[in-house]
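One chain of protein is taken out of this complex; the other chains stay put.
== subunit A ==
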Amino acid sequence: MGSGTSTQHHFAFQNAERAFKAAALIQRWYRRYMARLEMRRRCTWNIFQSIEYAGQQDQVKLHDFFSYLMDHFTPSSHNERDFLTRIFTEERFAQDSQMEKCSDYESIEVPDSYRGPHLSFPLLPDHATALVEAFRLKQQLHARYVLNLLYETKKHLVQLPNINRVSTCYSEEITVCGDLHGQLDDLIFIFYKNGLPSPERSYVFNGDFVDRGKDSVEILMILFAFMLVYPKEFHLNRGNHEDPMVNLRYGFTKEVMSKYKIHGKEILRTLKDVFCWLPLATLIDEKVLILHGGVSDITDLELLDKIERCKIVSIMRCKTRQKSENQMEEQRIANQKSSAQGPIPWFLPQSRSLPSSPLRLGPYKAHKSSRSSSIPSGGSLDGRELSQRVRSSVELELERCRQQAGLLVTEEKEEPSCSASETDSDTGELRKPTQEEWRQVVDILWSDPMAQEGCKANTIRGGGCYFGPDVTEQLLQKYKLQFLIRSHECKPEGYEFCHNRKVLTIFSASNYYEVGSNRGAYVKLGPALTPHIVQYQANKVTHTLTMRQRISRVEESALRALREKLFAHSSNLLIEFKKHDVDKVGLITLSDWAAVVESVLHLGLPWRMLRPQLVNSSAGNMLEYKSWLKNLAEEQLSRENIQSSLLETLYRNRSNLETIFRIIDSDHSGFISLDELRQTWKLFSSHMNIDVTDDCICDLARSIDFNKDGHIDINEFLEAFRLVEKTCPEGDASECPQATNAEDSGCSSPGAC
């Protein structure tokens, strides 16, 4: 009895203890499993972001290239220069004729067979709501209504100040949304969850409505419609993607042309106008400032209030006044050139007005390592001198390139004629902004917050700056504000606070990189202006998947993008691998592999962690690098007859090429001639110091001309690089902007915009 009970107790106790231990063991194991999943998720995120940031720099290079060409372009009857002519004069023609074109939509007939939504002006709330519903049902708005709507939108925007002042007295709440990037599903979800705009429900959309997603047009139509219907309650801020040059690269231009084959060009022209008239910021109750990118230590709201914002059509190609002054400076500095350093590579962002960190092209984490040596943006004189010096060496550099490429240039003192119209006093409104005005706007649209104090140039993006908590504090105090709401950067949770909760980043495009990659969010401000955040992920699929499956999907996408990038650098990788293979046995250690890959790609990624996913065959601790590279190539190459190294080079630069092609293709036909391709490539490659013979180019051009009709379909060309991953509803995969996402150093994944 007694002993029986105690034995029972003893067993019971033992069992309980065993159960406890067993449970503890399982939990311990499970937590480790989840931790590893989390690590994979973070790494994946880093991959997308770093590839994207690398692409941003390419963007800058390219734009500087064209800007510079534009500055020194002189018209001539020289045959070889014709194609350049077409790029630059298209803009001028556009400006001249835009006045007449504006009311042309009236001549466009809407056929009886058209089943989409009809608009009549002035717009009524029902029209706007009908638009949302129509787009949800995948209808397309007729070009006539698009143009009409854009025309009315511009008329409205012109009346608005640069900084919209909004009060919460009139509506109970204000909802602020961040980047949408053509993702219609997210916008529809927001309206569904939060309610449609109304006099009681105000909205502010904080820029970046277009590019990358596939429904940028529809988003714009909805936003503009609501703005016209509820002008006091519905507000839009300009983002850095509301910019025609950026649109060329990131898919909006392509989307418009594919959806509106006949009137697309006109729509794009009108949009240029609309974008530059979008307000720059919104201020709520004089307390909460909402703008797209951020601020800098020189942000001056009073100045911003006064500038003519429409002068800044495209941030990247903005010419500023005082050019003759600049030219004199350049002469002076050219004379002093012997004492200056050797030519600084001009494709670095500091050839613009901002002084910035040293010359090494920033990898994603550049600002971390270059912190100690960055030049503070305070010394304006230094900056100007630096930029002048850079410009003059650029000049020489480009001269050399031109000669190499067979283009002869005669220097002229006056401004090139294509920009003469800009100083024409008849159209007085076409005066250019000053350097300072331009800088103010760039800072607003392109800057990012950073944790460290101070303010330094944003070399990653090539425009705007990184601003620290002290800069925020200074601004908030100066204008007696409570906090800042901005967007511009994708965040895993759709939002993020920083700077002691004084800066809120809000990002509304969920699944931005890939299905399952991140949530979207919007923020509601009640009467006390306390932020109230709502997160979402507009894709049912993600909820039925376990976290493990979600992460795997996104990860696979990121790894694919990464492998493409690795392939694109095969030659350099091989060279570096060989250096570590001292005994020439064809093997290197895995540790060396990681070191080499980082030194070549400069992505700042945790390569040792990623290695198991990227290298699937290694004998013990050693890797046969040649066969590894070969495997990479086999994955990527689709055409055997194009010389491998050339293909690799083109591949690495393909989004630059795509952008160039689209610029050349000024009538947006989708075709360029073989000759244009050859000349473009010549100029571009000599400028980028890529060593390719003329024969190779000819061979390449011919082999790409699949139809043998002397013209290259741009999309076909890009198809050759297997850019297209996903299929589009139209069945023409190459048209889908999203398809160009998970790519290489250029028109890459969505990400920080």
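Here is the rule we use: a contact is a pair of C-beta atoms (placed from the backbone, for glycine too) under 8 Å apart; a residue touches a chain by one contact, two chains touch by 3 or more; residues count from 1.
Just so it is clear, contacts and distances are computed from a predicted model.
The chain that is not shown carries the UniProt protein name "Dynein regulatory complex protein 8 isoform X1", picked from "Histidine-containing phosphotransfer protein", "Glutamyl-tRNA(Gln) amidotransferase subunit B, mitochondrial", "peptidylprolyl isomerase" or "Dynein regulatory complex protein 8 isoform X1". Remark: the omitted chain is touched by one listed residue; of A:Phe13, A:Tyr30 or A:Phe121 this is A:Tyr30. Hidden from this view is one chain, which touches subunit A at 18-36, 38-39, 42-43, 46, 189, 193, 365, 367-368, 450-452, 497, 500-501, 528, 530-538, 540, 543, 546-548, 591, 594, 606-609.
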